[in-house]
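One protein chain is absent from this view; the other protein chains keep their places.
Chain nomenclature is as follows: A and B, assigned in order of appearance, with residue numbering initiated at 1 for each chain independently.
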Amino acid sequence: MIEFQNVSFAYEKDRYVIRDLSFRIEKGESVGLIGANGAGKSTVMKLILGLLQGEGKILVDGTEVRKETLGVIRRKLGFVLQNSDNQMFMPTVYEDMIFAPLNYMMSHEEADRRVDEVLARLHLEDLKYRYNHKISGGEKRMAAIATILAMEPDAILMDEPTSALDPYNRRIVINTIRELSQTKLITSHDLDMILDTCGRVILLSGGRIAADGPAEKILKDRALLEANRMELPLSLMGRM
Amino acid sequence: MHMADALLAPAVAATMYVASGTAAGISISKLKKDDEASKLPVMAVTSALVFAGQMINYTIPGTGSSGHMCGGMLLSALLGPQAGFLSMIVILAIQCLFFADGGLMALGANCWNMAFYGCFVGYYLIWRPIMKSKWFGSDKNAQRLRIIAASIIGCVLTLQLGAFSVVLETSLSGITELPFGAFCALMQPIHLAIGLVEGLITAAVLVFVYQSRPELLQCVDPADGEGAKASLRSVVAILAAVALVVGGGLSLLASSNPDGLEWALFGNAEEGYAENMGLDEDDFGVQSSAADAAGSIQEKTSFLPDYAFPDSEAAVGTTVSGIVGSAIVAGVAVLICFAGGFFRKKQKNV
Partner (left out) sequence: MNKMQKALHELSEMDELAARSTPLHALHPAAKLITTIAYILVTLSFNKYDLSGLVPMVLWPVLLFQISDTDVRSCFYKLRIVLPLVMAVGLFNPFFDREIILRVGSVGVSGGVVSMITLMLKGLFCLMASFLLMATTKIDNLCAALRSMHFPSMLTSLLLLTYRYVGVMTEELAVMTEAYHLRAPGQKGIHISAWGSFLGQLLLRSMDRAQELYSSMRLRGYHQHFHFAANRPFNGRDALYAACCILFFLLLRFISISQLLGGLFVR
């Protein structure tokens, strides 16, 4: 679904934050992208979405990410931002959810049907006509996910989906993510969440892949994690 | 400086709506030619920021009072005149709709007084010429001084124009008996002081932006002059001192020679204050034509056109009936309130 072939990227000349990166994510896979602050996680996301252009080749569903192909590619990808306030810019949840479907030339009735379907699936029916600026942080995060699901993307990219949520809302979000059948790429420092939701983990360090493999294996490797400024997930520390 | 609805006659309010509407229309068509799509989010976030920023209290050194910022110059320096103007309109609309700051009908006038001057006059006459000039030299330091100069001159000038327009609009509406000259004498010096403070605040913010992200400012070449680092604080301090001296001088002047103002405001009408102020009342249309027209319609249609003869016996009779009638109206209003309460109670019980 998503493939990086020798991709490099620098914000300033010769100061590379992504160096010669190559990996491949298959359809339906759930991949956690982890790494310390500044390891290049967000940059990878932005490169896939075509918000940044680097060197090398990035393929989404077989199509190369280029200026001309952005329309096709973005239609297949849904991106859940870390700050839901920046994602939900319309007055109401409903208007935010129909934003993408209508932009993609869908009829109003079809868009309405999708909105109701997604809201019912996530048990968020009573959020439909609420104001975005009047719903709580947890509701906002769920609404942001609903907004993306209404696009019916083939792959979903999530940036810190559980940040700043209380344990209850965090659990709701995790359960929701687990039920999604799409290809998923999730960046987070919440390694317990990654362990719960992702089968595979890519560990970035200094713009390179430090490890790539099954989540169970990488997240249990205390030495590897600590060498890359991370810690074992709480659930694997043996404290509980 | 937000005008309320009550201060405007319908004709003046409509004229100002047309004026601001034209400026908005031109701005919209200009922005549509540019990249409207990419500008909207920036405009929205910036105007939300300025809306909130207007509530910040800035302590004015050496005085107990605090200053505020209105934001017209700031917005046009960041977004350009057209986008800045539209953003200001939106800010004023939100203030009017949700906070009763300004009125629905006065919105046109408020947009003109506070947004048009700040954005268009401030940008085309002050900001752009100064930023493109070679004042103070060509290094980074000079650029900073240019920003400060443009902000202060711009804010002072646009606030003067705005205050003058408020006076003009109110006088044309025939709302106040205050002679035009005296009203100006009241408004302009106050807004000179306000403009200076606003200019300093705007300058401080813009210089901060210039130091971190010069590319965000209009008409500023980020690559211009990689010169020595200036002490911003000393520049601001010097300018603040200048502002204080000027402002203090002005207020001293006003208090040492109060009779001019006082006499203008409280002197009696028989002495012909208008001539003494060097102004002819009629020329400035203290009685607006709209009010006249409304009055003449009323004279034709009302059953008891009495007010033209204030001292006649008949008039006294009708004013009494007017008062009694008003009292009855008030009684009806109270009854409506009671009835409303009664029906609601009934509904709740059912």
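The working rule: contacts are C-beta pairs under 8 Å (C-beta built on N, C-alpha and C of every residue); 3 or more make two chains touch, one makes a residue touch a chain.
Predicted model, so just to flag it, every value in this text is computed and none were measured.
Only one residue from A:N83, A:S163 or A:N228 touches the chain missing from this view: A:N83.
Although one chain is not displayed, chain B still touches it through residues 2-10, 13, 24-25, 28, 31-32, 36-38, 40-49, 51-53, 55-61, 64, 66-67, 69, 78, 86-87, 89-91, 93-94, 96-101, 103-105, 170, 174-179, 200-201, 203-209, 212-213, 216, 232-233, 236-237, 240, 265-266, 268-269, 290-291, 294-295, 297-298, 301-304, 307, 310-311, 315-326, 328-330, 332-333, 336-337, 339-341, 344. Seen from chain A, the chain kept out of the figure touches residues 49, 51, 71, 74-75, 77-79, 81, 83, 85-87, 89-92, 94-95, 98-100, 102-104, 131-134, 147, 151.
One rule holds in what follows: only the chains that are shown with their structure count from here on.
The distance from the centre of chain A to the centre of chain B, each centre being the mean of the chain's C-alpha atoms, comes to 47 Å.
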